[in-house]
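Heads up, the thing below is written out as structure tokens.
Other chains of the complex are left out, but the ones given are in their true place.
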């Protein structure tokens, strides 16, 4: 898991900072290592579904983002990444703050495969994701 | 696709109304039919990722919700539903308002399988989902 860009961490942090959807839900970037990224989500009542648990789609959002940046950390500086698909199992209802950990399991030139886990602050395993991403070489990671 | 509860539509609308996460992103319930539900998402700049497209996790949120309520519409009045898992392919980058259409493909006593499609207002096919839900009989669909 060797990063191709020595400035991978700042590149990941700047890209995350442009994700307005992460600001909307109050998510914050945690650890950024080559092929491994964490996203933290403090508890907020407005993230819940009809029974008062964190919405499954919100859980998917932070796992998707952690996994995507885990892949992005290994990419060259002049590319952008798109999520091809992801699959998530919700293992337990979530109340309280969450952390999503994304990890690359197969880095590739075109496609990268990642896995993500979501845990609650009391250590409960909330969700597991498996995700596929595609690199777009020579494409800016910013709005056109 | 016969609903077990004649008041399925109002039950779906009340449940959706308790989803604070849907209010947060500005999503609204559209059509509610037995086994088929739509969720509309007007464009907002704060739903985007780093390149200015709608965040893939937001697309997953509305598809997950549309599919979940498609399943919920067929359920008895005294149950609640949990999402077991979902898988989504992002087919195209999304800008502009979206609509997610969920549909039951196999209703079951315990497990229900659904599919969802997300389209942009100009008719572009944005995403496809396949989802599994589990019914919890005799469980209120409200916070404990």
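By letter and in written order, the chains are A and B; residue numbering begins at 1 in each of them.
By definition in this document, a contact is a pair of C-beta atoms (placed from the backbone, for glycine too) under 8 Å apart; a residue touches a chain by one contact, two chains touch by 3 or more.
Nothing here was measured: the structure is a model prediction, and the numbers come from that model.
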{"item": "Oligomeric copy total, full assembly; chains in place: 2", "value": "4"}
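In this section, only the chains that are shown with their structure count from here on.
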{"item": "Mean-CA-position distance for chain B and chain A (Å)", "value": "22"}
{"item": "Interface residues, chain B side, partner chain A - complex", "value": "15-16, 18-25, 45-52, 54-58, 60-62, 64-65, 68, 80, 82-90, 93, 141-144"}
